[in-house]
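Note that one protein chain is taken out, while the other chains of the complex remain in position.
Labels A, B, C and D are assigned to the chains in the order they are written; within every chain, residues are numbered from 1.
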Amino acid sequence: MSALPLWLVPALPLAGFLGTGLLGTRLGKRFVSIVGVGSVALATVVAYARLLPFLAGDHAPVVERAASWIAAGDFRAEIAFRLDPLSALMLSFVTFVGFLIHVYSTGYMRHDETDAGYARFFSYLNLFMFSMLTLVLAQNFLLMFVGWEGVGLCSYLLIGYYYEQPFAPAAGKKAFVVNRIGDWGFLLGMFGLVTQFGTLDYDGVFQAAAKDPGRFAPALTLIALCLFLGAAGKSAQVPLYVWLPDAMAGPTPVSALIHAATMVTAGVYMVARCNVLFRLAPDAMLVVAVIGTITAVLAALIALAQNDIKKVLAYSTVSQLGYMFLACGVGAFVAGMFHVMTHAFFKACLFLGAGSVMHAMSGELDMRKMGGLKSKLPTTYWTFLAAALAICGIPPLAGFFSKDAILAGAFEAGKPVLYGVGLLTAGLTAFYMFRMVARVFAGTFRGTHEQEHHVHESPPSMTVPLIVLAILSAVGGFVGLPAVLGDRGNRIETFLSPIFLPLANREAAEHALPHATEWLLIAASVAVAAGGIALAWKWYAKENGRVPDRIAAAYPGLYALVADKFRVDELYDAIVVRPFAGIARICWKVIDVLVIDGVLNAGAFLVELAGDLLRFLQTGNVRNYALTFLLGVVALMLVVMGGF
Amino acid sequence: MIGKIPLGDVLVASAALFAIGLAGALLRRTAIVIFLSIELMMNAANLAILGYGAALGTVDGQIAVFFVIAIAAAEASVGLAIFVALFRHTETIDVNKINLLKW
Amino acid sequence: MIQFGPAELAATAPEITLALAGALIVLLEAFAPRTRRAFATLALVGVAASLYFLSRAPIGDTFGGRLETSSLTSVASLFLAATAAIAVLVAKPYLERAGEERGEFYALILWGHLGVSLMVRGIDLLVVFIGLETLSLAFYVLAAIFRGVQASSEAGLKYFLTGAFGSAFTVYGIGLLFGRTGSLRISALSQVGLGSDPVVVFALLLLLAGFGFKMSLAPFHAWAPDVYQGMPTPAVAYLSVAPKGASLIVLYRVLTAVYQGALPSRLQTGVAALAVFSMTLGNVVALAQRDIKRLLAYSGIAHMGYVTITLAVFGRGAFAAAIVYLFAYLVSNAGAFAAVSVLYRDETRPHPVGLLAGEGRRAPFAAGVLTLCLLSLAGIPATAGFIGKFFVFGAAIDRGLYGLAVIGILNSLVSIGYYLRVVYVLYMREPVEAEGPPPLGVSDGLALAICAAGILLLGVFPAGLWSLARSAAESLPFFGP
Amino acid sequence: MEFFRSHLLSTVVFLPAVGAVLLALLPASAAKGARNLALAIATLDFVVSIPLWTRFVPAAGFQFGESVPWVPSFGISYSIGLDGLSLVLVLLTTLLTPVSLLFSLSHVSKGVKGFSVAFLLLETGMLGSLVALDLVVFYVFWEVMLVPMYFIIGIWGGARRIYAAMKFFLFTMAGSLLMFLAILYLGVRHHAVTGMWSFALEDLATLDHARTAQTVLFLAFALAFAIKVPVFPLHTWLPDAHTEAPTAGSIILAGVLLKLGVYGYLRFGLTLFPEAALRFAPWVGLLGVIGVIYGALVAFPQKDMKRLVAYSSVSHLGLVVVGVAAFTSVSLSGSILQMINHGLSTGALFLLVGVLYERRHTREIDAYGGLAGIVPVTTALFLVATLSSIGLPGLNGFVGEFLILLGTWTSAHRWWAVLAATGVILSAVYMLTLVQRVFWNPVAHEENRSLPEIRASELVAAAVLIVGMIWIGVRPDDLLSRLSPTVEAIRSNAIEKTSAENRAAAARERTATP
Partner (left out) sequence: MERVVFDAAAAIAVVFAALMVLNRNPVKSVLALVVSFFFLAVAYVLLFAPFIAAIQVIVYAGAILVLFLFVLMLLNIRQEGVEKDPRPIQRILAGAAVLLFTIFLVTLLARHGAPPGLPATASETGAPHIADVARAVYSDFLLPFEALSVLLLAALVGAFVLVAKERGAKA
């Protein structure tokens, strides 16, 4: 194999983090750009230096132990990295997209930041890359958890990057805490794994489980659900999705990288990684699928009524993540991972495009104040359009293949309801995406004059990544052609197959759909997507939003509800946050201060009081002293020889 | 029996004297009288001791009493001196009125 | 037929020395007042000499079994002499400040000291009683010696009246015991059958009260706070330590004579009750005290409660524990009073704790020693006080008296409250008095140093003291097997 | 020199005390000299203690032992020794003392000499009780600690220092006094049984007591330790003490003193009364779980930074207690490790809070806000400490928490782990709220804009701790490998000494861990 060890991949960004973090402020932006981007570039190079031979080779998993880590009692955990098809897939686009976004950031962040802020931003980004790569490459759950929480930390830091704003830090904290709720599940899941398998090592766990399903299956449902709770937290699924929209408070490249392309997909990655466990726990699978579907449609609905360009993208992300879990839930893990990849391309592209728009509009986010930017920002427009079409699933763009695979998977798994909802969601997606495209680029400019003056295309450092990502989202899908197209068949399927260990004494349900059905499905999804696009374009580009306004006017309550994201945040505030604070106060003021200290102080006070009273027995009158003496004698007399 | 006197009589008498002294010490307020009562208690002790001594036919009793009387005398001198010294400050030796030091 | 021969001379040499030293000082006071500043030294020499003679005195009884010389008396005399020495050392600068430096003061201390040592050495109730009275008379006077101060005279009156009252009970008790044995020798009490005789038990109760009075053991304690408050502090330093120890030893002598093995249960109950009452009352009321001397008085009452536990336990080990405790109490309590007499500028006024505010910085040494003494009284480890409590409670548990031990422990928790309050005033408050305490002289500095050293040494190396106490217990003649 | 080499442990223990005596002899005027001398001594002590670490042989049980008769007639002897458990705590102590002294270099102004003396005496007290193998000796050291701490809080503390100092002293004393009686009883018992006096741990461990006696004795010991830890509901002294103590005091208090409770429980409670200990384990664990959640809950609404951190200590030590009660190898290792972690992270937190306090002279959270832009370095340091405290993987806190929870999960009391794990969420809630309100958000008070950045000495002090956090986070085995034999020793001793049904329980739980 290559001389370059795997640990180098995460190590390089870590070095970058230390460099930018410790010296960045002193040495200035130029240094930071070089180190910050350079480290990631190097990591990417190293990663591909390992990937290409791997892809060329037989895809046999590679495990490299870097060091021993924890050994207590009979528990062992190592720092070990793994390169297998799954991690390779993630690695390929995480490094690459990450690199692109670093480049983009040099342009995006340059103007509005002090040296310190600039250094801070890039050190965070590097730290994120380190964590994400650790997460991807880890060979055991514990090390994955290191990356898992690491990315959570970075997202916390980057969301709260504009810490002077009142909103950003709160959003960051929200993200971290909600993620922690998920991590709680993850932890319990790991404990369960240890009790079942005695180890957290992938091979140890999965092979044992695959070898002897009968023994482990009963316990696995609960474990799988615990793990999924973790995934739901990280990947913003119902009911833990609420942090992701707020996370848009962070700089746009962050939204692109962390909250669209990479981190949020970690949950999907984890579920796919644990496919053995999930496949042994059908009930858990069902839960995953249902949750995914609900998330998908719910988020899509909310996205319909948002006017903040980034919010729309955020909810779209949530929705797409729902898709991915739907895929995993119905057993189409490949489709899920496929969508992870394609989504990384087009959603990153969309976010960066949005960033470019903001950049042009001097920070404006409200679509109602935009319009007609098509001419002013051509590059942004075309790239954005490409990505939008991709996400809508218009063939032959990337999104089409992955989304179609998912829907096919759902149908295939005999879950018509889920399929139907998925299909509906596809339509909604198409609608709100093109609502956005229309509001932003079509029509006439609705912003202020200053903005109009100021509008300009972004620097190449920003546009180049846009173009690259646009191309990828255009062609990225060809790695996974459905069976009906092209004899080469589904390359990604074959590529990923090694990670789906065959389960002993359970024949994998391998019934490919008849071609006719498959054609029908394709047709349906394309039609729905096209319909959505057409309607959106008609209503918003041509009629400039009259119809929807009428609808909104017709059902004000409903509209408000949707626009307010179904008031989920308010709900949580009422049933979780407030009660928590209340109980905390009670514990402090009542139990601690009143009860415990009260009792103790009362005791002390009583003793003191006794003293204060008893001292008055000392009257100063010597006769009383003689009397006490005599009383003492008498008492003694009675005690010792009462009636002799 | 001491000669024709039963020891019981002696002891009862001494007990009575002791009790009376006790009562005086506790009930009177003039320091001197209190001290007188205490002297009486000592004499009660003396009476008992003499009674026992005679009954047991030993001389030790008388000697003990002799010492006690001497001690009583010494106490009296010191005590009276103290009364006088205190009287210089308070113009009284009524112990109810002497309670500068208390609590 | 007893003659006053060389043996008797050797045996009584210690007391004779004290008597003569006192007399000499009085004479010098009368006829050569110039020599006044030598008095303290003279008194010290007297104390030292008497200790020396005692160490030379042959072991055994003399005067027909009325005076004992034994390891017990040696240990006890060491205890007493140390107390006397500290008192004298502190007295000198104190009296100078008060303008009351008079030979009689030292003389009375010496004679009182003589009385106490007779209490310890006498194995004849009459001798013990005379010793007791000598002590009492001397200290009645010492209490009232500041004639210009009403509080002093009042202290004298109270001490005198209550003291005489107590003596009357003692005498009566002695009389009754005499009636049983026809002899005044304590050894005579060891004849069989006395232990169950109600009159004897009653007499023992009277003695318990009488000597408990000297120990300021509640409920016979009432005099102590007032007297301590009005009495010159150096005298208190002596009175609050030596007579208590001596009285305890006397009680042990008498009780062990009657009950060789163990106390009858009801008597044990009575003694235990005294201990508990004394501990609790002393500590609880001490919490409420504002005057340091009264506070220490109540703390002393409490400590007598602790040490009385050993009397309830009743045994050689217990007695040895009591001895250790007494030594610990000596260094701590005498040290505390020494520090108090150093820290207060005006002796004739009351000594509120509040006046000590901030002295921790202005008089670091004295304040430090006071703190050390208080911690030792509180029984913090690495101090003598802890060792004392260790042995006493150990004895109680050894005899299975868990209740007493627990009550004692809880009491010492309460006691920490008021000891620390003083420490807090010393170090954590700003001074209230314009001028700090008077400068530290040689002799009182020496006294403080002795006490501090004693506390730490006993606290860290208790083994020696223990074996000493143990040997003393061995020579307590009347214990059974 | 040779003497010191052969009496290494005693040297480590008493060096500070000797230094304290030297300091005491110094003229009061030489404040600066005293301060530097104290720092020098503490540092020297740390250096001297390093051989303990390097020359330590994990498998060899108690090492560097010394034994000198103290009160022969009662079989009391100054006998000390070091096993893995003591080792890590001793080093934590010798490390934290110079660190906190280094911090107070620039801040303690009045009575520097007294402060240094008290601090060094305190160190000797802590070290002594960590190595003592004779119960009387242990008790002596254990109590000796209180006095200097009382002064440190009472003289150099904050506004309500008197109340806090008194409360601290009385609380701790109340517990330990009953333990004192229990110790006496054990000695007496040993004398009654064997006819020989002894207070040596291994001798007393051989005694077996009637069920009730064992229960009472165990409770007497447990109370003392529970108060020190502190275990809910005996914790209320801690917030006051921590809050009012000077920064250095808080560091030591949180860093070491609290650990002594758990240490005592492991070293004495479990060794002397294994049956009772295991019998009461469910209750202990329950209290631990309550502590975890309760501490976190109460920490959340605090308005005072130090108070908040103090309550977080209650939560963290609750977790440690859970690990001890679960009594599996993993959870025990985790608990011990977590003690060190808590020492480092909470120590660092108190230190950095102190840094802010010394500049603004308030601990009110609302008095701050938006400091990140003003004092970025302090912010970064505080952030790291926070992350370590909330158990971010890669830092020390996580390893301890994970092992405790994992071990507990595999024990007979799985639901403890489930509940205690919520601490992971809650700690994030209150700590991040603190960070947000102090360092993020808009600058609320203009006077904060001129807040000076952390000083070099303070920076060094904090950096030492943070290096420790990362080291343990990445290479916990350095400690765990030294701990595991001790842990096994404690477990095997307790388990084989316990009665049949307990042995059965232990067996169940061993099979639970494959």
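One rule holds in what follows: a contact is a pair of C-beta atoms (placed from the backbone, for glycine too) under 8 Å apart; a residue touches a chain by one contact, two chains touch by 3 or more.
Note that this is a predicted model, so its numbers are computed, not measured.
S.K.: What shown chains does the left-out chain touch?
M.R.: So, spelled out: the chain left out of view touches A, B, C.
S.K.: Quick one: say which of C:28, C:72, C:126 or C:321 touches the chain that got left out.
M.R.: Residue touching the absent chain, from the options given: C:126.
S.K.: Return the single residue from C:63, C:365 or C:402 that touches the missing chain.
M.R.: C:63
S.K.: Specify the residue from the set C:91, C:137 or C:458 that touches the hidden chain.
M.R.: C:137
S.K.: Which residues does subunit C use to touch the chain missing from this display?
M.R.: Residues in contact with the chain left out: 1-4, 8, 12, 15, 19, 22-23, 26, 33, 62-64, 66-67, 99-102, 104, 107-108, 111-112, 114-115, 118, 124, 126-127, 130-131, 133-134, 137-138, 140-141, 144-145, 147-148, 156, 179-180, 182, 193, 197-199, 202.
S.K.: For subunit B, which residues reach the chain that was dropped from this view?
M.R.: So the residues of subunit B touching the missing chain come out as 1-24, 26-30, 32-33, 36-37, 39-40, 43, 46-47, 50-63, 65-67, 69-78, 80-85, 87, 93-94, 96.
S.K.: For subunit A, which residues touch the unseen chain?
M.R.: The list for subunit A reads 619, 621, 623-624, 627, 630-631, 633-634, 637, 644.
Criterion: only the chains that are shown with their structure count from here on.
S.K.: When the contacting C-beta pairs are counted for A-B and for C-D, which pair yields the higher total?
M.R.: Answer by contact count: C-D.
S.K.: Distance-wise, how many Å sit between the C-alpha centres of subunit C and subunit D, to the nearest whole number?
M.R.: Distance between chain centres, rounded to whole Å: 43 Å.
S.K.: Would you kindly tell me how far, in whole Å, the mean C-alpha position of subunit D lies from that of subunit B?
M.R.: Centre separation, subunit B to subunit D: 66 Å.
S.K.: Could you put a whole-Å number on the gap between the CA centroids of subunit B and subunit C?
M.R.: Once rounded, the distance between the two centres reads 26 Å.
S.K.: What are the residue numbers in subunit D that touch two or more other chains?
M.R.: Only 170 qualify.
S.K.: Please output the residue numbers of subunit A that touch at least 2 other chains, ranges allowed.
M.R.: 604, 615, 618, 620, 622, 626
S.K.: Considering the complex alone, what residue numbers of subunit D touch subunit C?
M.R.: Residues in contact with subunit C: 28, 69-74, 111, 136, 139-144, 146-147, 150-151, 154-155, 161-162, 165-166, 169-170, 173-174, 177-178, 180-181, 184-185, 187-188, 191.
S.K.: Hey, which residues of subunit C end up touching subunit B in the complex?
M.R.: 126, 129-130, 133, 137, 140-141, 144, 147, 150-151, 153-158, 160-161, 164-165, 167-169, 171-172, 174-176, 178-179, 182-184, 225-226, 229-230
S.K.: Could you list, by residue number, the parts of subunit D that touch subunit A in their complex?
M.R.: Going by the criterion above, the answer is residues 170, 233, 236, 239, 294, 297-298, 300-302, 328-330, 333-334, 337, 370, 372-373, 376, 380, 387, 392-394, 398-399, 402-403, 405-407, 409-410, 417-418, 421-422, 424-425, 428-429, 432-433, 436, 439-443, 474-477, 480-481, 484, 487, 512-514.
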